[in-house]
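Please read through the structure below; I'll follow up with questions.
Every protein chain of the complex appears in place save one, which is left out.
The chains carry the letters A, B and C, assigned in the order they are written, with residues numbered from 1 in each.
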Amino acid sequence: MDDLHMDALVIGGGIAGMQSALDLGDQGFQVALVERDPSIGGRMITLSKVFPTLDCCSCITTPKMSAVAHHPNIHLYTYCEIQSVQEHGAGFDVSILQKPRYVDISKCTGCRECEYECPITVPSPFDRNLGAYRAIRVPFSTAVPQKAVLDPEYCLWCGKCEQKCPVEAIDFSQQPETFTIEADSIIMATGFDLTPVSTKKEYGAGKLHNVIDPLMMERFLAPTGPYGRVLRPGDGKEPGSIAYVQCAGSRDETLGITYCSRVCCMYAIKQAMLLNGALPMADITIYYMDIRTFGKGYEQFYQNAKAMGVNFVRGKVASIREDADQNPILKVEMTDTGEIVEQTFDLVVLSQGIVPASHPTVSLPLGSDGFISVPAPDSAPCVTGRPGIFVTGTAAGPMDIVDSIVSASAAAAEASAYIRENGSRLEVEKEALYA
Amino acid sequence: MSQSQQPKILILGTLSGGYAGADSTGQSHLDYPPNTYILPVMSPVMFPPEFYLRAFEHGMDGIIVMYSGTDSPYKVEADGTAKLINRAYQLMKERGMDIRRLRLAAICTVCVKPFLKEVNQMNDLLEGIGFVKDEIAAHASAIVTQEAAHG
Amino acid sequence: MPENQQPRIGVYICHCGGNISGAVQCESVAKALKGLPNVTITRTDESMCSDAGQSLIEKDIQELGINRVVVGACAPMLHEQTFRGAVTRAGLNPFLYHHVGLREQDSWVHGHDKTAATDKALRLMSAGVAKARLLQPLDPIRLGAEKHALVIGGGVAGLRAALDIARQGLRVTLIEKSPFLGGRMAQLETVFPTEEEARALLHDLIQKVTAHPNVTIFMGAEVMGVSGYVGNFTIQVKQHSRGVSDDNAEALMSACTQEVPDPFNYGLTKRKVIYRPYEGCYSSTPAVDWDHYDGRPFDVNGWPIELKDEPKSFELNVGAVVVATGFDPYTPPQGEYGFGELPQVVTLPQLIRHLALSKDGKSLQWNGRAVRDVALIHCVGSRQVDGVHQPQEDGQVNNYCSRVCCTASLHMTADLHKRYPELNIYDLHQDIRTYGRGHEEYYRHALEDGVRFLRYNGEEVPEVSPAPQGDSHPVLVKVKDMLTYGEEIEIPVDLVVLAVGFMPRDLHGLDKMLKISRGNDRFLLEVHPKLRPVETAVKGVILAGSAQGPMNIQESLSAASAAAAKVASLLGRGKVELPPFVAAVDVEKCNGTGACVEACVYEGAIALQTFNENGEEVKRAVITPANCVGCGACVAVCPNNAVNVQGWTLAQYEAMVEAIGMDLPAMTEVTA
Partner (left out) sequence: MTNRVDPTLMRDFKKYGAVGIEKCFNCGTCTATCSLTSNDSQFPRRIIRMAQLGLRDQILGSKEMWLCYNCGKCSETCPKQAEPANIMAAARCYAITNYDTLGIGRLFCRVPLVGGLIAVLLAIFFGAFMYTQRETMSTESLKLFNFIPYEFIHTAGIVVMILVALASLLAIFNMVVRMARANDITIKTITGGARMNWLTAFWDAVVVQPLGQKRYREECDIEENRRVWYLSKWFIHAATMWGFLGLVLATALDYLLEIVGVKATGAAVPIWYPPRLIGTLGGLLFTYGVTVLLVKRWRAVDKAHSYSRPSDWIFLALLWFSGITGFIVEIALYLPRAPIWGYWMFLFHVSVSMTLIFLLPFTKFAHSLYRVVALYFHALKPVPVIEPAKAGTD
């Protein structure tokens, strides 16, 4: 591939990255959006509904994905990884690895014939491995681009897909390719991972059958989820009682994570409300230390959940074990009364927090919390320690969707100002931009 | 049971008021009777009084005009709509229709409770006074009887 | 042109991922609609708004020759634009599209009765189809846009918005109501989490803004009127005189004797009516406090000098307006936690000012005595409960969380502890909400500094009362502490600090002038917290900072930069497009009665013009689209129905009403 020149390169195609790209693109800048996965959409597209409005999540994400895909100024690079970022004047040379899809995306129509033909079933990371898809597939129904991708780890190279493909898009000979984009500025929108709980042996270290993470619950609740309903992964039973363990990966020095992950209170309340709808007979209890519903409309959301009958109990869950029927049993002090209870539930959700996602090779100073450092949050909340590189969304610390979107637009404003002030575009071009 | 057996309520909701208020109610997932049909309008100041009569003829048993009133982005909406509705009342009276079938209410974008109140009130009313077609027919037959008596 | 042919209508019903299909039998509705005249195809989809869903429509337009599209999905507010976009991509005029809200107004509110919900969906959809039959292609009104934005408010959000807009190459005018820039941030000492000096950060920002060639600033100025629309707003501004100049300022200030409580210090101190709020403020020229100046002349070297406010009025033409009008701290009513009754009760902002004014001594002094024990009460004016708290003037209570107070309070306790290590601090909270990056550290510090935390239940708030005679302390705070199993704990203190929340500001009609609305919490309302989080329902009017809701400095900065990004997208090209929903006259029907002109209140929107028709002079109504708002006042009064609002015609409404009232043949089958 030829070297390309862009005004901005956005790393990460989640909601923050998409919004930054859209804001820059709308202003007339040429933007490259680089995404590690085969589809953009990030974490948000896997969610069910979003707080505090309870809109269906895909109703907000898919139009943005669609807008990104159709934007004349946004150039989408999916299934790509950043290899290196070198300073080049005021801008950067970014070396990018295009991972082989084994599908020619210029030919693929997303008809899914290959997927129907493929004999290999593999667990789907989109569904938090709760569901399965094929070794060759369109990553998920609303994926952008709607193009198939083949997973070489599982593929038997039987060639059935190749025979079936009506447009001869399957290409087993694809190799990883490296290309370079010259960009005047970079926006890091690399997102987050859930805090690992494998070190928390009190919570079963991830080995208990009916203790799940919140993103799994999102998939259960999502209409596009693997089962279309909520069930226990251990035995497929419909849960009659569900508990949320707050701060299961935050504010806990035994995990080495002392910060608040900011979103867990709200997503737990939201899921509780949705569960109330999905399983009207289920008892839902949220065990918490402090309910942190600080955002616009959030406190009312919390009060609504209380009124709806969601049970809020103050006390940090000390331990979880399971009985012979694989029912998780929580032990907790209800600190309001001092009562120590052991409560058996059908399903327990660990409200795990947010840690930085594994980074592409962009060397940037990090804060003590591991997120990208923002040296002057009270004067430039999106500016990192490296000139020309900006940060947005959960790459800069835990953040909810609303705050991520605002921060994404702010990062776009910073980047566009930087491009105007330092960018390598010719003056003429700059003038032309706003002619 | 088919809704054709229920009295129908037409709601003309402004985009900056009633229609958005109904959306707010929906976002709060608050139930109300389903015999309500909300049409978005820029401003109800566009509807001539005859429009309402024709709507009744088409089987609408109650009409609530949910406008934005003084909060409207349109200067004439508040006074203008009220005048038009008053003229509609005149026409309704002439036809022997219960004027409570047509109501004007100011509903804001987040007026969830007032929205529900209006809808429920109209429903209660219609439960009492029944279908508009019966009312029109009764009036017509009354006129016939009257004329017969005179004639 | 496909749109001029016979209508070929494509009908699409969205499951909305179960949101709609959970209550509405979408397939049945689609099947029933299939039988309607002009309906060429009906489809349902899991998610119409997804790329795949949109492609479906595009494909049908191109392959089946669909020339009218009706989608039944979520509220039009959310996705009407999305589908218009899809229709446009397929080569169809975007206004040959009609959106029916099946989610907020049907499935979400009638979920208990699936049959009724389905019937309603069918009627609404058939109304949509009826309208679609009568849709005509429309073109948006294209207007030049001023590459100039107005920022209202000179606090940190306004300043940041102005700077970022200026940096995008646009002109900005910033107006600030008070004679000085800086807003609430100037009243702070240090900021969390960096512990930088608030004023140093602020002055750095002011320096950048004032030095930027694209920025014009008017202080002591307010908006008196707004007209126009996106791209072309006309703003009437009134600017008060400063009253003094650098030359005579010092002489006048020393001659000035009239003193008033200083709002900058929340009334803790007094200042003269000719004043600077603090040393190093911007502008450094003092100003006269016209609201309080008693009008008496000053005696300067024996000469009586009388000052007069001579406001200047002028107009600004701007393409967009950023509202950065900020917030007010909540002022507790007399008696709430002893406020206004006990001299030992202060608000957090007051204490911040008090500390800024106090010399460092061994102990904190308040009301003439040394403070040994302090109680800090959270959620004053926030998270209020109906029936427990005294409502505001409008009858509402502040049931929102003010977001900033928890960290601000603990930031304060850290400062107190540093300055007065012997001080005992009690923190009475409901939940500690140190959510932000680096905020939990303040909680940790407070704990380690020995701050005692007590947790009260929102419905049983702490009690503040004077201590009985002879007690060691003047005030007693009693609280049912939920961390001590609900036992009543008595805390003797010398000072009670109320962590007051954010109050939405009275904008003196500015919100009305801009036609922007407020939410349930009475803060200014955005269109949608995720889709368009800083934009208002009025195109071209954008929010920045705490006018929209409680925010800390960092969040205000982000919001302000985001607002700047939106302004840049809107005005950068120097032109904007307006929706074509304006009145249009059918000259065939118009016979020049002039009723429409009489009904119209918009200057220059509709007028009678004389035409020559078959050698005869006739009068016909003519619309000027840029001045028409599309209210339709002309429509109702036209005896011939010769005028209609494009896209919202009377005929369309009649057809829709008729469709709602009609029982479709398939209906009984569907809803049986």
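One rule holds in what follows: a contact is a pair of C-beta atoms (placed from the backbone, for glycine too) under 8 Å apart; a residue touches a chain by one contact, two chains touch by 3 or more.
Not measured: the values here are computed from a predicted model.
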item: Touch partners, limited to displayed chains, of the chain removed from view; value: A, C
item: Full-complex contact with the absent chain, from C:453, C:502, C:581 or C:648; value: C:453
item: Touch with the omitted chain, as defined above, among C:195, C:291 or C:488; value: C:488
item: Residue of C:108, C:218, C:400 or C:426 touching the missing chain in the full complex; value: C:426
item: Contact footprint on chain C, counting only the chain that is left out; value: 373, 424, 426, 432, 443-444, 447-450, 452-455, 478, 481, 483-485, 487-492
item: Touching residues (missing chain, whole complex) on chain A; value: 202, 247, 251-254, 289, 314-319, 331-335, 338-340
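Just so it is clear, only the chains that are shown with their structure count from here on.
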item: Between chain C and chain B, distance of the C-alpha-averaged centres to the nearest whole Å; value: 32
item: Centroid distance [mean C-alpha coordinates] between chain C and chain A, Å; value: 28
item: Two or more partner chains touched - positions in chain B; value: 27, 29
item: Residues within chain C bordering two or more other chains; value: 519-520
item: In the complex with chain C, residue positions of chain A that touch it; value: 23, 26-28, 50, 52-53, 55-56, 58-60, 62-63, 65-67, 69-70, 110, 141-144, 146, 222-224, 251, 258-260, 262, 290-300, 303, 314, 335-338, 367, 369, 371, 374, 376-382, 396-398, 401-403, 405-414, 416-417, 420-421, 433-435
item: List of chain C residues in touch with chain A within their complex; value: 15-19, 46-47, 49-55, 74, 78-79, 82, 85, 89, 147, 164, 167-169, 191, 193-194, 196, 201, 204-205, 383, 399-401, 403, 431-441, 444, 455, 482-483, 485-486, 519-521, 523, 528-531, 533-534, 548-550, 553-555, 557-562, 564-566, 568-569, 572-574
item: Chain C-facing residues of chain B, complex; value: 1-4, 8, 10, 16, 20, 22-23, 25-27, 29-32, 34-43, 45-48, 51, 54-55, 58-60, 71, 73-77, 80, 84, 108-110
